[in-house]
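Every protein chain but one is kept in place in this view of the complex.
Letters are used for the chains, namely A and B, taken in the order the chains are written, and counting of residues starts over at 1 for each.
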Amino acid sequence: MSVTTERRTDIGPPHYEQFLHPIIKANYGKWKYHEGLKPGVFVHVAESGDSIYTVRAASPRLISTDFVRKLTALADKYSDGYLRFTSRNNVEFLLGNKDNIDPLIKELEEFTLVGGTGRSISNIVHTQGWVHCHSSATDASGLVKVVMDELAEYFTSMKLPHKLRLAVACCLNMCGAVHASDIAILGVHRTPPRIDHKNLPNLCEIPTTVASCPNNAVRPTSIEGRSTVKVDEDKCMYCGNCFTVCPAMPIADALNDGVSIWVGGKISNARTEPMFTKLAVPYIPNNPPRWPEVTDAVKNIVEVYAKNAKPYERMGEWINRIGWPKFFDLTGIEFTKYHLDDFRHAGTTYRRSLQNRY
Amino acid sequence: MAGEVSIEQIADEMYQLVADSAGQKKLKATDLTKAMTSKYGDQVSKQDCKDAIKMLIDSGRCIYGYFGGSSIEIPHREGSEN
Partner (left out) sequence: MSDDLKTPLLDELEKGPWPSFVKDLKQMASKKPMVKDLLRQLEKSYRDKRGYWKHGGLVGIMGYGGGVIGRYTALPDEFPGVSHFHTLRVNQPSGWFYTSKALNELMDIWDAHGSGLLNVHGSTGDLVFLGTVTDELEPTFRDLTAKDWDLGGSGSDLRTPSCCVGPARCENACYDTLALTYDLTHKYQDELHRPMFNYKYKIKMSGCPNDCTAAIARSDMGIIGIWKDDIQVDQAAFAEYVDSGMDIQGSVVDKCPTGCISVEGKEIKIDNSNCVKCMHCINTLPKALRVGKERGAAVTIGAKAPIVEGALFGSVMIPFMKMDNFEDMHDLIERIWEFWDEHGKNRERIGECVERIGLATFIEGIGLDPVPQMVKQPRDNPYIFYEEYYEEES
C-alpha cells in the first residue's frame, strides 16, 4: 500500500463567514426589520439602510446532485452565488438586487414551487421511510409528495389563519421529531416483531438482542433446546430496536403497518407555550403510491382549521379555544378508545373538571 | 496519581475486556472507563482512558459499533452484511 499524505481528521466544518453574502457580512447583527413582499419573498432591512432579498423555494429534501446543481446555477445567475437552506428543507436565495427576484422565480417555477412563508404551509419535515430506513412503517418521501401535491395552494399563498407546520415520521422513533407540529403524520407498526427461531441463534447475539429492547420486552428463552428470545407483547412498543441488532426479528408487517395523524403541536413561544401534538386519527392503512385516505384526512383537518380558526391562531390554539369535542365534531373524525392515553402520566390528560361544552 | 499506569497498559486491559465480552455484552466507552477507574482508582484519569480508547481505535485493534447505542468491539464482519 502506498503511503499517502497525512490523513486529516477532526477539522470540523468550514467557517460560515466565507459563505455569507457581502451585504449580510456588512450588516451582520445589525438588522432592523423584515417584511414579506409576497409568498416566498421577503426583504430584510438593516440599520445601515441596506436590504437583502430572500426568495424561498421548495425542495423534496431527498434530492440528487443534479437538483443541487440546478440550484447553484440559479444562485450564480441571480444571487451572486449565495444560497442557504432552512430547517424545513427549503432553499433560500439571497439577492442583493431586487430586479432579480421575478426572473429567478420564473426559472424556479419550472421545476419547483416558490412560497412557504408567512401564513402558509411550509415544507414538511420528514424522515427516510422505505427509501433508506430499516424500521420504517411507511414511506416518508412519498407521503410528503402526495400530501403537498394536495396542499400546494397553501404553500404558494398566505391565506391560512396562521402558519401551519406539518411533519412526517415513518415510525415512532421519530427521527423527524414530529411531536410538536400542527399536523403530524406518524408511521405505526401495530404488531410485535416476528421471531425467526430457526435462524435467530445463527444471526444474532442473544444477550445483545435482549439488551436492545428499551422496555425489557425481549427475554432469553429456549425452544427445543435451542437458545432464542421471546417478546412480551404487552410491553412491546414496536420501536424496532431489536430488529436493529437482530435481523431475525423483522418488525415490518405489510398487513398491519400504516399511519396515524396527530394535531395541535407547536414549538414557538408566541402567545401560548409550546405544545405536544395529540392523536386525531389512530390508524390508516398504507395505500401507496398516493395514500388517498391520508391526503383526504389531512386536507380535511387543514380546511376545517382554515375555515374556523381566528387570525394568528395556530392549530393547537384554535382547538384549545373551541375544545376537543368540537374538534372531533367539526372534522367528523371518530373518537375512539385509542384516544384515551394509557401510558405514563395518562391521568394528566383526563378531564378533571365539569368545564365541558354541550 | 493519574499517569501511573501507562496508556498502553490501559489499552491492553480494555482490549481484553472487549475480547472477553464479545458476543455476550457490548461494552461502551463508559463501561471501559469505569472498569479502569474502579480497578486503579485515581492512578488513572478519565483522560487516560480516553487516550487508551483512541489508541485502540486508531490502531484498528477495536472499532466502534452502533446498535441503538454506541459500543467498542473487535473488528468482525457484521450480520447485516451477509
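Basically, a residue touches a chain if its C-beta (ideal position, glycine included) is under 8 Å from a C-beta of that chain, and two chains touch if they have at least 3 such contacts.
Nothing here was measured: the structure is a model prediction, and the numbers come from that model.
Colleague: Just to verify: which one of A:Pro103, A:Pro220 or A:Pro274 makes contact with the chain not shown?
Modeller: A:Pro274
Colleague: If I consider the whole complex, including the chain that's not displayed, which of A:Ser141, A:Thr209 or A:Thr331 touches that chain?
Modeller: Residue touching the absent chain, from the options given: A:Ser141.
Colleague: Using the touch rule from the top, list residues of subunit B that touch the missing partner.
Modeller: Touching the missing chain: residues 28-30, 50, 53-54, 57-58, 60, 63-70, 73, 75-76, 78, 80-81.
Colleague: By the contact definition given up top, give the residues of subunit A that touch the hidden chain.
Modeller: 4, 7-16, 18-20, 24, 28-29, 31-35, 44, 52, 54, 58-69, 71-73, 75-76, 81-87, 89, 91, 94, 111-113, 125, 127, 129-136, 139, 141-142, 144-146, 148-149, 152, 155, 172-177, 179-180, 214-215, 237, 239, 241, 243-245, 247, 252-254, 257, 267-272, 274, 276, 286, 288-290, 311-312, 343-345
Criterion: only the chains that are shown with their structure count from here on.
Colleague: In angstrom, rounded to a whole number, how far apart do the mean CA points of subunit A and subunit B lie?
Modeller: Computed from C-alpha means, the inter-chain centre distance equals 37 Å.
Colleague: Could you list, by residue number, the parts of subunit A that touch subunit B in their complex?
Modeller: Counting only subunit A, the residues touching subunit B are 203-205, 207-208, 211-212, 214, 241, 244-247.
Colleague: Spell out the part of subunit B that touches subunit A in their complex, as residue ranges.
Modeller: Residue positions touching the partner: 23-26, 67-68, 79-80.
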